[in-house]
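Read the structure below first, then the notes.
Removed from the display is one protein chain of the complex; every other protein chain stays in position.
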Amino acid sequence: MIRVTIWNENIHDSEDAVKALYPKGLHGTVAEFLSAPGDVEVRTATLDQDECGLPDSVLDETDVLVWWGHVAHDKVPDELAQKIVDRVNRGMGFIGLHSAHMSKPFRKLLGTSCTLRWRDGEFERLWCTAPRHPIAQGLPPAFTLDEEEMYGEYFDIPQPETVVFTGWFRGGEVFRSGCCWTRGYGRIFYFQPGHETNQSFHNPYVQQIIRNAVHWSAPTGRRETLDCLWATASAEELTSKGEEVPRF
Amino acid sequence: MIRVTIWNENIHDSEDAVKALYPKGLHGTVAEFLSAPGDVEVRTATLDQDECGLPDSVLDETDVLVWWGHVAHDKVPDELAQKIVDRVNRGMGFIGLHSAHMSKPFRKLLGTSCTLRWRDGEFERLWCTAPRHPIAQGLPPAFTLDEEEMYGEYFDIPQPETVVFTGWFRGGEVFRSGCCWTRGYGRIFYFQPGHETNQSFHNPYVQQIIRNAVHWSAPTGRRETLDCLWATASAEELTSKGEEVPRF
Amino acid sequence: MIRVTIWNENIHDSEDAVKALYPKGLHGTVAEFLSAPGDVEVRTATLDQDECGLPDSVLDETDVLVWWGHVAHDKVPDELAQKIVDRVNRGMGFIGLHSAHMSKPFRKLLGTSCTLRWRDGEFERLWCTAPRHPIAQGLPPAFTLDEEEMYGEYFDIPQPETVVFTGWFRGGEVFRSGCCWTRGYGRIFYFQPGHETNQSFHNPYVQQIIRNAVHWSAPTGRRETLDCLWATASAEELTSKGEEVPRF
Partner (left out) sequence: MIRVTIWNENIHDSEDAVKALYPKGLHGTVAEFLSAPGDVEVRTATLDQDECGLPDSVLDETDVLVWWGHVAHDKVPDELAQKIVDRVNRGMGFIGLHSAHMSKPFRKLLGTSCTLRWRDGEFERLWCTAPRHPIAQGLPPAFTLDEEEMYGEYFDIPQPETVVFTGWFRGGEVFRSGCCWTRGYGRIFYFQPGHETNQSFHNPYVQQIIRNAVHWSAPTGRRETLDCLWATASAEELTSKGEEVPRF
């Protein structure tokens, strides 16, 4: 059972326009469609909670962390952001939704500015550019969103391992809208749709993609520490004694 | 003329064993072989200088920053490390030598722990695993170093764009010894040899590799700021008015 | 249930030295350990059979094709090799073992010469260089093979998507021993151990790796044809009519 924690800064969620679309908050909606199939265990966490909702006890029980943030990126303490980065490096999955591209954990994981071109209220069509990828399973060659925030290139990210979806905006822009990376023992997926005043999280394809991403990024193993390992003996010496090379 | 700044924490350099090998300091030796061909302009900077040797005035005139650090990684202020990361994202080249794998700028650029397995005093043979790459030019299929610090896998780095050299250690280990990444407008090269009590920086192949890396990572363009760009008009509107899409 | 076909040129298998190690043939041994867990359906095919053992009826029922060939690469008709390439592009998995690096289907899939440096009878240690990868699951940081054919760099392959294992040979060489690629809807894994006069296919780690590779390369979807698709209407026209973009 994959244990998913959905983190939301939970600020826009009290605005009327957002409440109308997402009465349980963005995190509540994502939690609902993720838990529906019954194959993952979902909890939510928000910025206004103690320790920003992510004390060690919660992180310790999180296999995949889903992140939605926008206006409060700087309210997340550097220490917490670094803790998340370390946990990803040790195996935790991380899914950044929409404006999470500017969040501290995401930028620290990628090492770039993660900046982009943007504009509100645009028609988008997402094309699948990696049909073999697990995150593309069950998706058509293209699907549309009547209105999304336009995020356009140049998107300042390290070259993704796979660009699973590429966005076309009616206003003339393109975007690498669904991107994968590995960092240490952990996997990362970024997905561009999910603006708070748009309906994307109610779209069945968007839901399928996020569900696929949860399964794809679930840890297969964990690394205990992130220290260098001093080899007291060479691999050859160990082999000659019938011993194994120590694990990290 | 490429402007190179060689930064050294300059601490081991006053130890007898190191002085015997590198009387002008590690930075002095690297400066010497890099400036010999006359096609780059070299300066050095050390941790003990004002602002750690890297005030804005120096960074402003640096095309490629070469980094050697080991025991004093934590003496480099976070602000300076972030400033270097930003400059790489804006176009500056970065070459991390040997134990720079644990330096703050390098780890922030890569987003992983950059940890590894290690042991002193080992015979190493470096194999070229990407002969087409510009950094491999002029190098043989393999070359040897009589003694180097063993750095072994698993090396916790994001998958390199190219692994130009792979190290073989007589004690039984392998290592991705020469690795390339792009971050924003900037290029990064990491090279494993260069332990302070070994002679690697006097090896002509090592020198050739670092020279090649300087040319490969020299900026071709710079980005002024690292902000997102709000598009007041769509690309289609701009085109209809005969205007260009604005640059970052 | 994944349907695996193990193809073997089945020529060395009648030599005494090979028969002693693999009385049921190399294909028989691989079939045995692959079918043991009961989660895959295995059949074998050999060059001496009708249509080289791979008539359409067999390929039609193959999810993952495992390939062992050495001295008879040129006995495989170009048409059959191209048919395999097409099926991989349409979704079939392909696992090339040992000297399959010079086989027609493998070289056609990669587009390079796939040549390498080689020598017999060497001690090898394989290091895991991508611990998060599904093919690395259940494997230690390193394991050894008392004797294998040395395959050394430069290995003329397109840059792998992931180098899961890197080989260290006591004679001084390194090799990208476990490599992944995607071609179209299909996944490819190459694994270097498996010389006919060595015991590698009896090694539990080697067996685990090949089992993992079967699961990793099993198709998630198939493409019916490999034709270009002429769009009678634009995506925008289709959307305005409430129609979907056609699939390949």
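Annotations for the structure displayed:
Residue numbering begins at 1 within each chain, and the chains themselves are lettered A, B and C in the order written.
Assume a contact is a pair of C-beta atoms (placed from the backbone, for glycine too) under 8 Å apart; a residue touches a chain by one contact, two chains touch by 3 or more.
For clarity, every value in this text was computed on a predicted model and none was experimentally measured.
Note on the undisplayed chain: of the listed residues B:Gly53, B:Gly152 or B:Gly186, the one touching it is B:Gly186. Among the residues C:Ser35, C:Gln49, C:Asn89 or C:Gln199, only C:Asn89 touches the chain that is left out of the figure.
Checked against the full complex, the candidates A:Arg87, A:Arg176 or A:His195 give a single residue touching the omitted chain, namely A:Arg176. Within the complete assembly, A:Pro131 is the residue of A:Pro131, A:Gly178 or A:Pro219 that touches the hidden chain.
For the chain left out of this panel, the touching residue among C:Pro23, C:Pro55, C:Gly138 or C:Pro158 is C:Pro158. Residues 125, 127-131, 141, 152-155, 159, 162-163, 166-168, 172-174, 176 are the ones on chain A that touch the missing chain. Across the interface with the omitted chain, chain B contributes residues 91, 125, 130-132, 134, 137, 140-142, 144, 161, 168, 182, 184-187, 220-221, 223, 235, 239, 244-248. The chain not shown here touches chain C at positions 85-86, 89, 102, 108-113, 115-119, 122, 150, 152, 154, 156, 158-159, 161, 169-173, 181-184, 226-232, 234-239, 248.
Convention: only the chains that are shown with their structure count from here on.
Superposing the C-alpha atoms of chain B onto chain C requires a rotation of 180 degrees, rounded to the nearest 5. Here the spacing of chain B and chain C, counted between their Cα centres, is 37 Å.
Computed centre separation for the pair chain A/chain B is 29 angstrom, with centres defined by C-alpha atoms. Residue numbers of chain C whose C-beta contacts span two or more other chains: 125, 130-131, 141, 168.
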